[in-house]
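Take this structure, written in structure tokens, and hold onto it; I'll ask about it next.
Of the protein chains in this complex, all but one are displayed in their positions.
First chain written, first letter: the chains are A and B, and each begins at residue 1.
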Amino acid sequence: MLYREVGQYRTTYQADAAIFPIRQDRIAMVALLVVAFVAIPALGSAYLFSAILIPFLILSLAAIGLNILTGYAGQLSLGAAAFMAVGAFASYNFVLRVPGIPVLGAFIGGGIAAALVGIVFGLPSLRIRGFYLAVATLAAQFFIVWALTKIGWFTNYNSSGVITAQPVVILGWHFAAPREKYLLVLAIVTVMALAAKNMARGNLGRQWMAVRDMDLAAEVIGIRPMRAKLYAFAVSSFYCGIAGALFAYTYLGTVEPEAYNLDLSFRILFMIIIGGVGTILGGFLGSAFIVILPIVLSVSIEWLDRSLHLSVPTSVASNLELIVFGALIVFFLIVEPHGLARIWQIVKEKLRLWPFPH
Amino acid sequence: MIQFAFEVLIGGLLSGVMYSLVALGFVLIYKASGVFNFAQGSLVFFAALTFVGLLEHHVPFGLALVIMVGVMVVVGLAIERLVLRPLVNQPPISLFMATIGLSFLIEGIAQILWGANVRGLDLGLQDEPIQAISDATGMNVSKFDLSAAGIAAVLVIALALFFNRTRVGRALRAVADDHQAALAVGIPLQYIWAIVWSVAGFVALVTGLLWGARNGVQFALTFVALKALPVLILGGFESVPGAIVGGLIIGASEKLAEVFLGPYVGGGIEGWFPYVLALLFLLVRPEGLFGEKIIRRI
Partner (left out) sequence: MRDQPHARHAIGDVILRAEGISLRFGGVQALTDISFEVREHEVLAIIGPNGAGKSSMLNVINGVYHPQQGTITFRDRSARRMSTHDAALAGIARTFQNIALFKGMTVLDNIMTGRTLRMRRGVLAQALYLGPARREELEHRAVVERIIDFLEIQAYRKTPVGRLPYGLQKRVDLGRALALEPSLLLLDEPMAGMNLEEKADMCRFVLDVNEQFGTTIVLIEHDMGVVMDISDRVIVLDYGRKIGDGPPDAIRANQAVIDAYLGVVH
């Protein structure tokens, strides 16, 4: 009833090719942006920004990056966190060694550095596919974190290995309070998500999906799988790099290699599996899920603790998290391999018909 | 100096045997069902932890061993039934990701059941140099390592014989090659998979016991699964001898690199060296030493 398309005729290819061809979707999107940019900053608490929204947004960006590589281009990667690390450390070094560089410029520099590293570790994909490629990305993950720890130049020869990130100052404005950091991250993520969507639905996205689905046929129609794959690695690593820089500067406050470990790479992979492989929305949904789940779990355990007087040790809580994650991955793969994004699509299709059954 | 290098080499080879054992579990399952079972590492961990848990509850060694074999078989069957069968038509990448999820699940359950403390495991084999060898050559070769190598050798030979000489082994190879064709000649698929997962569970148990005795039973055991990947790349995903050779190469090269290259770059090379080695190897030979060349047709 609310979601009718009746009367909305698209008479130009331009209208048909829009991201939100249905008017209700456009309205919903505008409302969402208003809530995100206006309502939440006005009403939200510092905890909400620092502990939930900022990591959610940053990890969404990383998930979008991984989705481009693994979801759209079909190149399995277990090293997303390593590229985030490159972005973080490169940004740090740009700010440190290039006097007067704007912070956003340093972030972009970090992203580009990550993209270049991504291309290097993506070169094997020209010969290797599938699980074997996963090993190449593992090599990247372990090697990069090791290099960033051992090679003193990256950490400015800091003996403790943990560097404090420089303050974020743009055009004289200090982004120090959680609300301000949230708005900055939100702005960056919104712009980059839009760019990702544009790339995904354009020629590049089609090339990626063609290479993923059947690269021999793609070659025959003139696509160069090598170029498409390297572009996927580059763009994906760029996104992860920016996410990594944001992770350090607006969330952790420190620049340290251990934060970008294999565990984080797995988390981001889980985000795209649960959220929806090969979609931009999936990055957001998966990230929300993975960020909120531990909080929900610990709150429920606490509640169970108090109401039933079970004293649940903390070790059980963290293991419960592992169990729930693992079970959910398996569950999603069996029940809805295309993740939450597909479930959302199905909901919308049902909404179109509501209140009629079919 | 040469002697030292040799010692490191032997030590590396013997630790490589451990990697081979883990890789063996992978190869078994991949050979029979085409699934890359990322959860093998967590199965190893689970096996070791449960065994130690049983011992702590004063279950006699021999009985615990028997119980464990049963438990691993049951776990293997459960995995095949609950996770793999529903996913049978999905692309391999989905199955792989499912096993990643499974590995987390198993780790969590193992730790909730038995706690997360590091445990020692005493198999009655001591990790001390063999007197005879050190008297003769001055080199230290651990009794434990050699026994582990011996056990692994026995296991591999048994498996090789099983695959190549028995009817069930032949059926397994048929299933690995083509499920439909195997069904068409009357091979009971579910039964075969049950056998495979049980054998893999048994291998995980042996691996878990040996690893646990050597390094203590701890969570890090699950990362052993990751180390198996370079082994499999070198040896090919479907070859039992390949898993052995691959494990030996990785074990030896990792130790040698750490000892001889490590000091120049600040140490810690072991963490990434096997992967980079495997990567370089893949560039030259994408299907591994013993793997089959894949011809793609369109």
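Operating definition for what follows: contacts are C-beta pairs under 8 Å (C-beta built on N, C-alpha and C of every residue); 3 or more make two chains touch, one makes a residue touch a chain.
Please read these numbers as outputs of a predicted model, since none were measured by experiment.
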Decide which residue listed in A:Val6, A:Ile221 or A:Leu308 touches the omitted chain of the complex.
A:Ile221
Contact partner of the left-out chain, one of A:Phe107, A:Tyr182, A:Tyr231 or A:Phe332
A:Tyr231
Which of A:Met209, A:Ile242 or A:Leu269 touches the missing chain? It is A:Met209
Can you name the residues of chain A that touch the chain not displayed here?
13-14, 17, 195-196, 198-199, 202-204, 206-207, 209-210, 212-214, 216-224, 231, 235, 278
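What we mean here is this: only the chains that are shown with their structure count from here on.
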If you average the CA atoms of chain A and of chain B, how far apart do the two points sit, in angstrom?
33
Touching residues on chain B, where the partner in the complex is chain A
36, 83, 86-87, 90, 92-94, 96-98, 100-109, 111-112, 115-116, 226, 229-230, 233, 237, 265-269, 271-272, 275-276, 278-279, 282-283, 286, 296, 298
Can you check the complex and tell me which residues of chain A touch chain B?
76, 124, 127-128, 130-132, 134-136, 138-139, 142-143, 146, 149-150, 216-217, 220, 262, 266, 269-270, 273, 315-316, 319-323, 325-330, 333-334, 337
